[in-house]
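Here the structure comes first, spelled out in structure tokens, and everything after it is commentary.
Missing here: one protein chain of the complex. Every other protein chain is in place.
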Amino acid sequence: MLASLLQVFSTGLGLAGYYALVAVGFALIFATLRIFHVAHGTVFIIGGYVFFGLHRLLGVNIFVSAIAGVACAGLAGLAIDKVVYAPVLRRGGGMFSVFIASLGAALVVEAGFLAWTKGVVSVARTGMLDIFIVGDVAFRALDFSIFALVAAAFGALYLWLYRTSSGLEVRGLTDNADLAAVVGVDVRRTRNSIFLVASLLAGLAGVLTAYDTGLVPSIGFKMLFIGVVAVILGGVRNILLGTIIGATCLGLLTAFAGFFFPEWITFTIFLIMIVLIIFRPQGILG
Amino acid sequence: MTSGNSGLRIDRLAMNFGGVFVFEDVSIEIPPGKVTACIGPNGAGKTTIINIVCGVFPPKAGDIFVDGVRLTGVRPFDTVRYGLCRSFQDVRIFPFLTAIENVLVAMPDQSGEGLAGLFLPRARAQERTNRDHARRLLQAVALESAAERPAGELPFGQQKLLSLLRAVATGARVLLLDEPATGVENDLIPRVVDLIRDLVKAEGRATFLVEHNIDLVRQVADQVCVLQGGRIIAAGDVRRVLDDEIVIREYLGQVYDA
Partner (left out) sequence: MEHLFYLGTLIAVWIIVALAANLVIGYTGMMAMGQAAYLGVGAYVAATLNILLGVNFYVALLVASIASAVIAAVTLLPLLRIGGFYFALATLGVNFVFFDIFHNLGPRVEGSEGLYGLQLPGPFAFSGPRFATTLAIAIVCVLLCQRVVASPLGRALRATRDRPDALAALGKDPRRYQMIIWTLAGALTGLAGGLYAATLFYIDPTLFTLDASILILVYIGVGGLASTAGSVLGVILLIAFNESLRFVGLPSQFVGPLQQAMYGLLLIGLMIFRRRGLVGEYDFRE
């Protein structure tokens, strides 16, 4: 029993890493720009599929492929904002219109990947994973790399948000967008940085997932919704800390559920989301 | 709707928002058949009085009585049941409903508003009566030509008139009108006067009016109170108060006629 729980714990923390990368990007965009970026999940899979295409199909060096994947994701996020959201907003659309448009964009991109991969799981890794066993619990060498990468990413994000002037402008937008614009924050430039940074993080998560368990197109939506629940759980008061806490809770929960009642994972996650929305939409930390 | 008709009584109302003082010891009598106006500088709290009376938020102290029934803290949509109805400063008409529909939707006790009533012949008869009533209301302010136009397309002044009609259509014995003339073009203001005088006073309703337009107040109000600096500094017959030196100095001197 203890071994199973430890295994759940270890798996859960691994998942939490991915969830946190996706969730924090989503939270940044939502908190600062009030955009419910459903297509964030597609940015995730774009990163992963570019990585897969380059590394697995074309044999390009792993680091180059990974960087290319992350970069493409970053650009894709920016593109979606410019091509889809900006026109909607310009024509007087509000939050809900942008949400529907985002949904549309996600459907289009997902359809593209569905057609390309025919729904088969695409794993970017070419070799086997190194696994070592401690007692009854199996750890993977990959998990340490992921942990290090996620920690580094969050560290860099923290530095950007709290130690740079552009990060300060982003935090200003989180608190009060109108006031920030009045005070002279260049909203358009900050908007671009927000989308870029959020999408790079999602792209990183996509690359890692493609390497680890592989991708199917539908995982984009799945990661997005988990990200949403993580953000609702953690609240947007303190974006970094909140999403880390939310993602960790969800990572542990999905790992636990995956072990003991896998058929009810979706049910559990969304029930939690509904309950949170009804009773505490500002999250645990809000 | 309560059967009595002693009007609205505001008793020693006090309000602050998280420590920001608004007013205290505000007592106003709003008797039926008369128009009671409230004037004062912007931000004095006149709309807050209406909000409290209509249950948007409770007062920090004091009470509201309608026909002797204590109504403090009643929820907004219940207040009409007790005979109160308000209009909004920023109008809030239903933009995608036509003008006549805006008036119709305000009328109470429509059996056609429930699923069961949908098929009853009584509902159809009621709807016909209501339509006639609504049309007459629109005619009274010369708006019947706009009856079938979506209210969102009407100019602001007409929307304001429509929102007043809406409040009247509820049949409430006590009306609270928040700046009914603000934003209304000068040539439409006589219609506001007509509405308040004919439809409201003639039917014996108690009317509380918050206004900046002193001319309008002079034309329709019977009594007026002045809210300034967090308290009522003058109250009574409209001519006496408006001619009072203190009031003229403190407040009227700063007012631009709308």
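Going by the order they are written in, the chains are A and B; count residues from 1 in each one.
In this section, a residue touches a chain if its C-beta (ideal position, glycine included) is under 8 Å from a C-beta of that chain, and two chains touch if they have at least 3 such contacts.
Computed from a predicted model, the values in this text were never measured in an experiment.
Participant: Where does the absent chain touch, in terms of which shown chains it meets?
Facilitator: Even though it is not drawn, that chain still touches A, B.
Participant: Of the listed residues B:V22, B:I52 or B:A106, which contacts the missing chain in the full complex?
Facilitator: For the chain that is not drawn, the touching residue is B:A106.
Participant: Any idea which of A:T126, A:S145 or A:T266 touches the chain not displayed?
Facilitator: A:T266
Participant: Over the whole complex, note the residues of chain B touching the chain we left out.
Facilitator: Those residues of chain B that touch the unshown chain are 54, 76-81, 85-86, 88, 92-97, 101, 104-106, 108, 110, 112-115, 117-118, 123, 127, 166-167, 170, 172.
Participant: Can you list where chain A touches the absent chain?
Facilitator: 36, 84, 87-88, 91-101, 103-112, 114-115, 118, 221, 225, 228, 263-264, 266-267, 269-271, 273-274, 277-278, 281
Keep this in mind: only the chains that are shown with their structure count from here on.
Participant: Per the centroid of Cα atoms for each chain, what is the distance between chain A and chain B, given in Å?
Facilitator: 52
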